[in-house]
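Just one protein chain is left out here, and the rest sit where they should.
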Amino acid sequence: MRGARIRGRLAARGLLLNLAVGLVAVGLNSDPPVRQATGPLLPIVLWCCLAIFAFDWMRHVRRAGAHAGAWLRSLSGLIETLSVVAVPIAFLLGAAEPWLAGTLWVLRLIPASPSLGQLGRVLSTERRALSGVGTLFVIVLVLSAAMMHAIEGSGQPTVFGTLPGALWWSVVTLTTTGYGDVVPHAGLGKLVAAWVMMSGLCVFGLLTGILATGFAAESRRQDFLRSWELVRHVPFFASLSQSGIADLARSLRRWDAAENVVVVRRGRRGDSMYFVVSGEVEVEVDPPVRIGPGGFFGEMALLGEGVRTATVTTTRPSTLLVLDIADFRTMMALHPELASAVESAARQRAAWTEAK
Amino acid sequence: MRGARIRGRLAARGLLLNLAVGLVAVGLNSDPPVRQATGPLLPIVLWCCLAIFAFDWMRHVRRAGAHAGAWLRSLSGLIETLSVVAVPIAFLLGAAEPWLAGTLWVLRLIPASPSLGQLGRVLSTERRALSGVGTLFVIVLVLSAAMMHAIEGSGQPTVFGTLPGALWWSVVTLTTTGYGDVVPHAGLGKLVAAWVMMSGLCVFGLLTGILATGFAAESRRQDFLRSWELVRHVPFFASLSQSGIADLARSLRRWDAAENVVVVRRGRRGDSMYFVVSGEVEVEVDPPVRIGPGGFFGEMALLGEGVRTATVTTTRPSTLLVLDIADFRTMMALHPELASAVESAARQRAAWTEAK
Amino acid sequence: MRGARIRGRLAARGLLLNLAVGLVAVGLNSDPPVRQATGPLLPIVLWCCLAIFAFDWMRHVRRAGAHAGAWLRSLSGLIETLSVVAVPIAFLLGAAEPWLAGTLWVLRLIPASPSLGQLGRVLSTERRALSGVGTLFVIVLVLSAAMMHAIEGSGQPTVFGTLPGALWWSVVTLTTTGYGDVVPHAGLGKLVAAWVMMSGLCVFGLLTGILATGFAAESRRQDFLRSWELVRHVPFFASLSQSGIADLARSLRRWDAAENVVVVRRGRRGDSMYFVVSGEVEVEVDPPVRIGPGGFFGEMALLGEGVRTATVTTTRPSTLLVLDIADFRTMMALHPELASAVESAARQRAAWTEAK
Partner (left out) sequence: MRGARIRGRLAARGLLLNLAVGLVAVGLNSDPPVRQATGPLLPIVLWCCLAIFAFDWMRHVRRAGAHAGAWLRSLSGLIETLSVVAVPIAFLLGAAEPWLAGTLWVLRLIPASPSLGQLGRVLSTERRALSGVGTLFVIVLVLSAAMMHAIEGSGQPTVFGTLPGALWWSVVTLTTTGYGDVVPHAGLGKLVAAWVMMSGLCVFGLLTGILATGFAAESRRQDFLRSWELVRHVPFFASLSQSGIADLARSLRRWDAAENVVVVRRGRRGDSMYFVVSGEVEVEVDPPVRIGPGGFFGEMALLGEGVRTATVTTTRPSTLLVLDIADFRTMMALHPELASAVESAARQRAAWTEAK
């Protein structure tokens, strides 16, 4: 099963590489001189990329088996299908630059990026407030365009002569992009423009305030959920009450460490302790000690002088839970049973390093 | 009464559509070639939109009855009146483009958008701090304009020759819009400009910080209020102490689901449970079970394997309270009486799906 | 004493008006055609404004008496002195536009704006983190300017030919102002520019994040302090424990209401109750009831149907403490002694409105 997971990860990296190569090739292919200079190279690369995506699509469909229909209707399936059929369809329709449809491949990043879902949830939770900001945006946009059309319309008829033209100026100014292709000349127009720019700052500030609030809530929730699941697998916490586990889950941060990663280094200042959820670490004392799932380490620096007394390295890919010193102190203060368990373990371990 | 509510919602949608059509027509009408090409079409559309607004205004006045005077003086009444009389007044005054006054129709979005009130409250709560930022803005604006006028006035007399002209540059730069129509040439002027741009970033950062802080507080308050009202209608929570209800109200999120909406789907991962405040849902087990106001569902995925054991669909428009898994765990830990009630209900229900 | 306070407020408003008139006159005076057209008007206005500032300065010095020296060295004193002597000094030095020094009058807004001090404290508390962002800003600025000078220096020697010239481009781009007067032409230069713009977004995001964090902390602290002082003057809270007062002080918001302000209106929905710290309000029942310092009102809507049962108006300028419904519920749940006191008062008062 581990082999399958590694194969899966390699396949994911391969597809990302294929995506990068494909997008660069699409970009170069859009430049006629480059296209002529490289001869048949670019089309070959592009067809190869497309073939790989098509092969991956077929692999997914076959693996889904009976669920193939459901997978094809899922977001992930729709995007993969689109990335396979977009270019052939462009060729069939006789588009001037059929490979331009290859830019749709970039959508494959959506299912590949887990944190996009998080951002999506923030936008969805705050949709009411965001719609309020959107309304504000539209009102300022329309009224400022109407004012500018009335004020500058006669002076600059080509750009402010129509309401849609004035709207272009409004959107460029309200987002504080400010191309400068259309600029008010009259004094009154400049006053309106100053008001639009300041409204832009406010709209922007409100938008950011809403997203910051939503993101803080979502981030708290995610961390809690991830930790809660893991805490249940650490026997050491079995003695904790339900509310103690909730406290702890709020404090822990997950860390997926690769193989042979140095987690703590002897002599460095330490400001966190670690619980092993899966995998294994080796403490470099004499003789070396291995700590497996359910064990913990790094508590000695937090209890003592703040300096790591031994180097600890992962022996295989491991999932660790990191407890920060600030939260460590709070947890120890609130849960004496945890404190005494950690301290007795630390006393016992002190022998390892002293012996050395 | 339900028919009346549906009629009300249809009327609101119709007015929004009318607003959209009207604004597009106003926009197209401002473009002479389009106006000539479409002949009498645009005026007809515009007069129809105006007529619909006038009809809606009359309906409101008649329905308000004795309170008509009060309604006309309210924000909503003022805006509706304005949207009816603006265009006729523009015609009476012999404006060059009377239909341009139709852009004022966009103000009708203000009473239609409930979350604008929320933003307004944030701005009002933070008005002291915002006025501080405004003062900072004005000071930087005036001083930088004076400096630029002194430095660049002789070199670029047409744009920096007067203080108001230099103010235009200042506001464009301080909001980081940067049209580029007016740019300092002297070295000293560029130094001043760099200072103004960096001040712009700081002003912007302060503004956003203030609005983010205010929005977080307002958002917390809103959610609490909405939940509190609803929690009181769920008999299941009757056993909770006052502080337990306050805790719960802080955690719950309201969801107004339409008819035939799938709330949870069998086999999907579940991370929240639901309380029915009004309406009804159907659990797709054999035979189907219906849960009405005061009931709850979705707790089994939170207590067990995290996978939904049955699909649940609304049978009519329903108001649900959503309890997130993170808050669910905390609530169960803090309120054992709630935990045992939920668990006994879950045990009883397990039979439904097992039987199936 | 009350007369003195009103006189003080009038004087403050008069000075603000004088400041506004003075700044507009300085602005107009900088425009030669306007100066010629208005003849001796502008100089007269300007000299009057200066005279008023000088008179105000003398009044302050005389009132400070023995402390005049200390006042002159304080921020407020320095700014007032500067606003008086700047223009005469400019005349003495034979400046081309002596009245331009009048723009320094805008600094008088600093002592007049209490919330600027709050922003100053935020900047001071977060100065360590802000200096980190500043360092990041400088590093990106210098390195990007060096790169652009190396890349574009030969192609566009007039603008990228020197490092200071390239720095101008960097600062315009890094603050995302983007005048467009200097733009990279080479492909590599555009890549560097893209990196600078994205760094600009990050620098901006960090800056805003820091200020938002600092502002949230400062804002919490201010509100607490202001409420704490006031809570001590309300006898009703005497029964509360120290931690109860701390809880309450965190929840209350101060409101300085003018005379004859309608605080709550009969029939409206109510979502807060009020404590009178100073001043007096009148409850419009029959016969009217007056509530003075230490009293409270508005609790009936929170306990009952959520609708105000009587209109309450201030009879003189009053300071009220506003307790939001969300915090009201929490306070009542946590402090039963407060809850029973409020409820017994409400029962007693219900008679007033029923009688009516």
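Note that the chains are named A, B and C in the order they appear, and that numbering of residues resets to 1 at the start of each chain.
In this text, a residue touches a chain if its C-beta (ideal position, glycine included) is under 8 Å from a C-beta of that chain, and two chains touch if they have at least 3 such contacts.
Predicted model only: the values in this text are computed from it and were never measured.
Novice: So which of C:41, C:206 or C:289 would be touching the chain we can't see?
Specialist: Counting the whole complex, the residue in contact with the absent chain is C:206.
Novice: Which residue, A:37, A:75 or A:109, contacts the hidden chain when the whole complex is considered?
Specialist: A:109
Novice: Check each of A:71, A:168, A:195 or A:236 against the chain that is not shown and name the one that touches it.
Specialist: Answering carefully, the residue with contact to the hidden chain is A:168.
Novice: In the whole complex, what residues of subunit C lie against the chain that is missing from view?
Specialist: Residues of subunit C in touch with the missing chain: 125, 128-129, 131-133, 135-136, 138-139, 142-143, 145-146, 149-150, 161-164, 167, 173, 176-180, 183, 187, 190, 193-194, 197-198, 200-202, 204-206, 208-210, 212-213, 216, 220-221, 224-225, 228, 241-243, 245-246, 249.
Novice: At which residues does subunit B meet the chain that is not included here?
Specialist: The list for subunit B reads 177-180, 208-209, 212.
Novice: Extract the touching residues of subunit A with respect to the undisplayed chain.
Specialist: Against the left-out chain, subunit A lists 23, 26-28, 30-32, 97, 100, 103-104, 106-107, 109-110, 113-116, 118-119, 122, 137, 164, 168, 171-172, 175-181, 203-204, 207-208, 210-216, 219, 253, 271, 324-326, 329-330, 332-334.
Keep in mind that, in the parts below, only the chains that are shown with their structure count from here on.
Novice: When the CA atoms of subunit A are placed over those of subunit B, what is the turn angle between 0 and 180 degrees, to the nearest 5?
Specialist: My answer is 90 degrees for the C-alpha fit.
Novice: The B-C interface: which of A-B or A-C repeats it, judged by over half of the contact pairs being the same residue numbers?
Specialist: Interface equivalent to B-C, from the options A-B or A-C: A-B.
Novice: Can we say the copies subunit A and subunit C touch using the same residue numbers, with more than half in common, or are the two sides different?
Specialist: same
Novice: How many angstrom lie between the centres of subunit A and subunit C, each centre taken as the mean Cα position?
Specialist: Using C-alpha averages as centres, the distance is 36 Å.
Novice: Could you tell me which residues belong to subunit B and also touch two or more other chains?
Specialist: Residues 164, 176-180, 204, 208, 210, 212-213, 216 of subunit B touch two or more partner chains.
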